[in-house]
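Every protein chain except one is present and positioned as in the full complex.
Per-chain numbering from 1; labels A, B and C assigned in written order.
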Amino acid sequence: MGNTFGHLFRVTTFGESHGGGVGVVIDGCPPLLEISQAEIQAELDRRRPGQSRITTPRQETDTCEILSGVFEGKTLGTPIAILVRNKDTRPQDYQEMAQVYRPSHADATYDAKYGIRNWQGGGRSSARETIGRVAAGAIAKKILQQVAGVEIIAYVRRIKDLEAPIDPNTVTMEQVESNIVRCPHPDYAEKMIALIDQVRRDANSIGGVVECVARNVPKGLGSPVFDKLEADLAKGVMSLPATKGFEIGSGFAGTLLTGQEHNDEFYSENGDIRTVTNRSGGVQGGISNGENIIIRAAFKPTATIGQAQRTVNQAGESTILAAKGRHDPCVLPRAVPMVEAMVALVLCDHLLRDRAQCHLLT
Amino acid sequence: MGNTFGHLFRVTTFGESHGGGVGVVIDGCPPLLEISQAEIQAELDRRRPGQSRITTPRQETDTCEILSGVFEGKTLGTPIAILVRNKDTRPQDYQEMAQVYRPSHADATYDAKYGIRNWQGGGRSSARETIGRVAAGAIAKKILQQVAGVEIIAYVRRIKDLEAPIDPNTVTMEQVESNIVRCPHPDYAEKMIALIDQVRRDANSIGGVVECVARNVPKGLGSPVFDKLEADLAKGVMSLPATKGFEIGSGFAGTLLTGQEHNDEFYSENGDIRTVTNRSGGVQGGISNGENIIIRAAFKPTATIGQAQRTVNQAGESTILAAKGRHDPCVLPRAVPMVEAMVALVLCDHLLRDRAQCHLLT
Amino acid sequence: MGNTFGHLFRVTTFGESHGGGVGVVIDGCPPLLEISQAEIQAELDRRRPGQSRITTPRQETDTCEILSGVFEGKTLGTPIAILVRNKDTRPQDYQEMAQVYRPSHADATYDAKYGIRNWQGGGRSSARETIGRVAAGAIAKKILQQVAGVEIIAYVRRIKDLEAPIDPNTVTMEQVESNIVRCPHPDYAEKMIALIDQVRRDANSIGGVVECVARNVPKGLGSPVFDKLEADLAKGVMSLPATKGFEIGSGFAGTLLTGQEHNDEFYSENGDIRTVTNRSGGVQGGISNGENIIIRAAFKPTATIGQAQRTVNQAGESTILAAKGRHDPCVLPRAVPMVEAMVALVLCDHLLRDRAQCHLLT
Partner (left out) sequence: MGNTFGHLFRVTTFGESHGGGVGVVIDGCPPLLEISQAEIQAELDRRRPGQSRITTPRQETDTCEILSGVFEGKTLGTPIAILVRNKDTRPQDYQEMAQVYRPSHADATYDAKYGIRNWQGGGRSSARETIGRVAAGAIAKKILQQVAGVEIIAYVRRIKDLEAPIDPNTVTMEQVESNIVRCPHPDYAEKMIALIDQVRRDANSIGGVVECVARNVPKGLGSPVFDKLEADLAKGVMSLPATKGFEIGSGFAGTLLTGQEHNDEFYSENGDIRTVTNRSGGVQGGISNGENIIIRAAFKPTATIGQAQRTVNQAGESTILAAKGRHDPCVLPRAVPMVEAMVALVLCDHLLRDRAQCHLLT
């Protein structure tokens, strides 16, 4: 259990970091969507290791194969299975971690829960698992774009204490992809890259905040009460590795305002009911209101670092670990497409749910 | 869809603010649990309106009736249905809101989604819906307590900018319940109450942060990858009305540290693997590690306020609304048991899931 | 778990035979459906005990109350909770069965599974649980009728060895409801009633076969591969008390034909692709083909009988039981609306599923 996400657009991922491969099965994709391997690959390329000097040097092309569900360039309405083989594996780098627990990593908890663990490269807890999510997200994005012109753009908003001033309402994918840290503000991007370079040389790591905007989201998505749109977005984002916090709209800062200051007043624009401000972040009462959906995710500094740390081994004996292996000094540049994917999965699922329930009798 | 929470300990709530009543069906509760109406009522009493001068004056005893699933004081293993009748309803107070949308409330989005809305008292989007959650949470708490001695305590950590210094590792339920704002720090509690009093007189509203700690949580709860414990906690909390943010452990502040500073080093204590610090908030890789689980939720200022605000009616015409009805100037004191309930529901569900999968062959 | 049916039109029943009451929560019902308490009550009246001399004499009006989800005569899109109180309870009739297991009844298995059981009137295993199904089925029927003109008619096809010749393509609800055994063939109905009368006098019981036809079902319902329409119909029907078998179309008899004899040849009628014969029973490859859906369910003779039977008590000691209580000598007349309800629930769920997945991009 726990490896499926979504109710109608159902995504099940599989695979460990070292083993036959990783992948995804997507059940519930509408038929007749034109989709190509290349479109999915383009998203995977944004996520893959080794894409720049500030990511892990592990060399994986992450080439995907569509095993099923697509015929003559179109989806069949049957499960779409996508497989990416593991290639550049170095199990020997992880030999020490077979016995010794990395602080703040999943090694110890996997052992405690399952009594067994593929210790090579993090096994199932590796961020490599997100390949399946990003592949599925590519399809969800295309559906959303085709049905409603939805546009989803994530970007690095903050690295450690370097916070870039960015307007989510106008940011473009081109700006985001114009630099290797994926911060759409060139000056801040430069500073962030320099900071990550420094941290990498120190065999240390840093975190930060990814922000994501979804534009042109139709009104009416979200299923109160438990499957409120913000609740499912929170779950999706908080299921990504290394996340420690989630916000929508005004978030934690919004708690410093009074209701009179915080409320988004309504106005009418060509018969469409809009809000003057958007502290709600595009969602009211768990349902999208047509304004831009804006969320933020806090990513902690990467747990695996080269510096020596005190820890214990499986027997509970104290020891020192200076992790080998190839790791990201900062996960955020590669987390950007992951956040986009999760937002796309949530929105696509709720688009289908809304069509099922609320458009039948009208 | 959207009104069920949990996979094995499944909670389905129903009911609108004004109508026959609100309630819950709990499916999957283990048999032979001793439970009484009084134990459930005790939790509902912490949530009910009119409990103090800083909550809404709506007078509801919220007396619950157990309709099924309990026989001679013990659970049967069959669905437990619990019903609370609506008593002190004043539909006339909401007559204006049948036509006019309250800013930042769910009125407009419910109309957009469903094309119909019970406008009396917020209908389904009323916080009254959480009665079912709190009732189910009372049962989940008891299971957790009996099986593993788990203790769940939430409290008001911050009201607007008044942040109380509280140690989640030592806080007691008695301290929390010693004052009407449910802040376990007496001095801050007093200031908070004064601030809420002031805001109420101003026909305005305020928000803040609820923190929750779960102690004695067994290692191994959580189902990577999508149903990571923090992901389900985030969803549970963010499905509560008025939430805008969620954090676990170090949260957003943790992104300001380096990995070397942030990582929780391991040590061994009587054969038990522990962490020196707890920036992880009791969860690593989506699985509980036996340390205290610590989460925080941001609640925005109440949307419904008595002050005049610009808005539109259903026809899209501009108008001014000064809301009537009886509302909380600050939802946090009553949100405390709601947060506890959601944490309990998540932990109980994952306790059952863990028993099913990970204890079968060992 | 186990008390919810359906994926998008989700029905959760609750309640024991003796206790606060029985009922249902329906989640996922489309908004804006006109529905009244009277329409639901009409279906419950077809199911209720005491409706004729050949059913159990337990006197229950089974009056239902809609607790939520309906406002001013229309569904809200929120959960619809419906409650029926237990009235004519006689726990004393079941005192002996608190200790002694009725042969072929659920007494012993409930004790084995749960370690506890509400022995009054069968508790959760009572057919009284189906009240919630029939109430939900009334709503599902109305949706199906409004969206596609679907008509669902079940009837008694056989009682013991009395099999009536009935054409499912032309049978009417009026014919079915014209007699108390719900067999639309007057002569056979008379014989069946006489047989049940005889069996009741003998303190014995009998079973038979209910057949059900669904007409005007749109093409395309059913979700291969596991949720094939016939698979979900089988599950729905086999979850009713006392069922031992399920067939669709040619059923078991179809296995006596060759492929050349059994296949339904296609022809075209005004541009619509039809089949000459209907051995498929309206479903091919798990998907409705627009022909009449025809299924049959085998109901065993009622387990609880007044005749003395050898059995054991909870301690495993041999004893003799001649059951008291008020029981149906033959469940089939009251099973007719139950079968209709389950067929309606399956079709309605798949109608919503089909709209969600297969009508988004076309």
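As a convention for this text, a contact is a pair of C-beta atoms (placed from the backbone, for glycine too) under 8 Å apart; a residue touches a chain by one contact, two chains touch by 3 or more.
Because the structure is predicted, anything quoted here is derived from the model rather than measured.
Within the whole complex, the absent chain has one touching residue among C:41, C:63 or C:104, and that is C:104. Here one chain is not drawn; of B:146, B:172, B:198 or B:318, the residue touching it is B:146. Residue positions on chain C in contact with the hidden chain: 1-5, 7, 13, 101, 103-110, 112-115, 124-125, 129, 158, 160-161, 199, 204-209, 219-220, 222-228, 230-239, 241, 243-252, 254-268, 271-273, 275, 279-281, 283-290, 298-305, 307, 309-312, 316-318, 353-354, 357-358, 362, in rising order. Mapped onto chain A, the footprint of the missing chain covers residues 1-4, 8, 10, 12-16, 19-23, 25, 27-28, 31-32, 65-69, 71, 74-81, 83, 113-118, 123-124. With the whole complex as reference, residues 7-8, 28-33, 77-78, 143, 146-147, 224, 351-353, 355-362 of chain B touch the missing chain.
Everything below uses one rule, namely that only the chains that are shown with their structure count from here on.
Distance between chain centres (mean CA atoms), chain A to chain B: 26 Å. Contact of a single residue of chain C with at least two other chains is seen at positions 8, 28, 31-32, 77-78.
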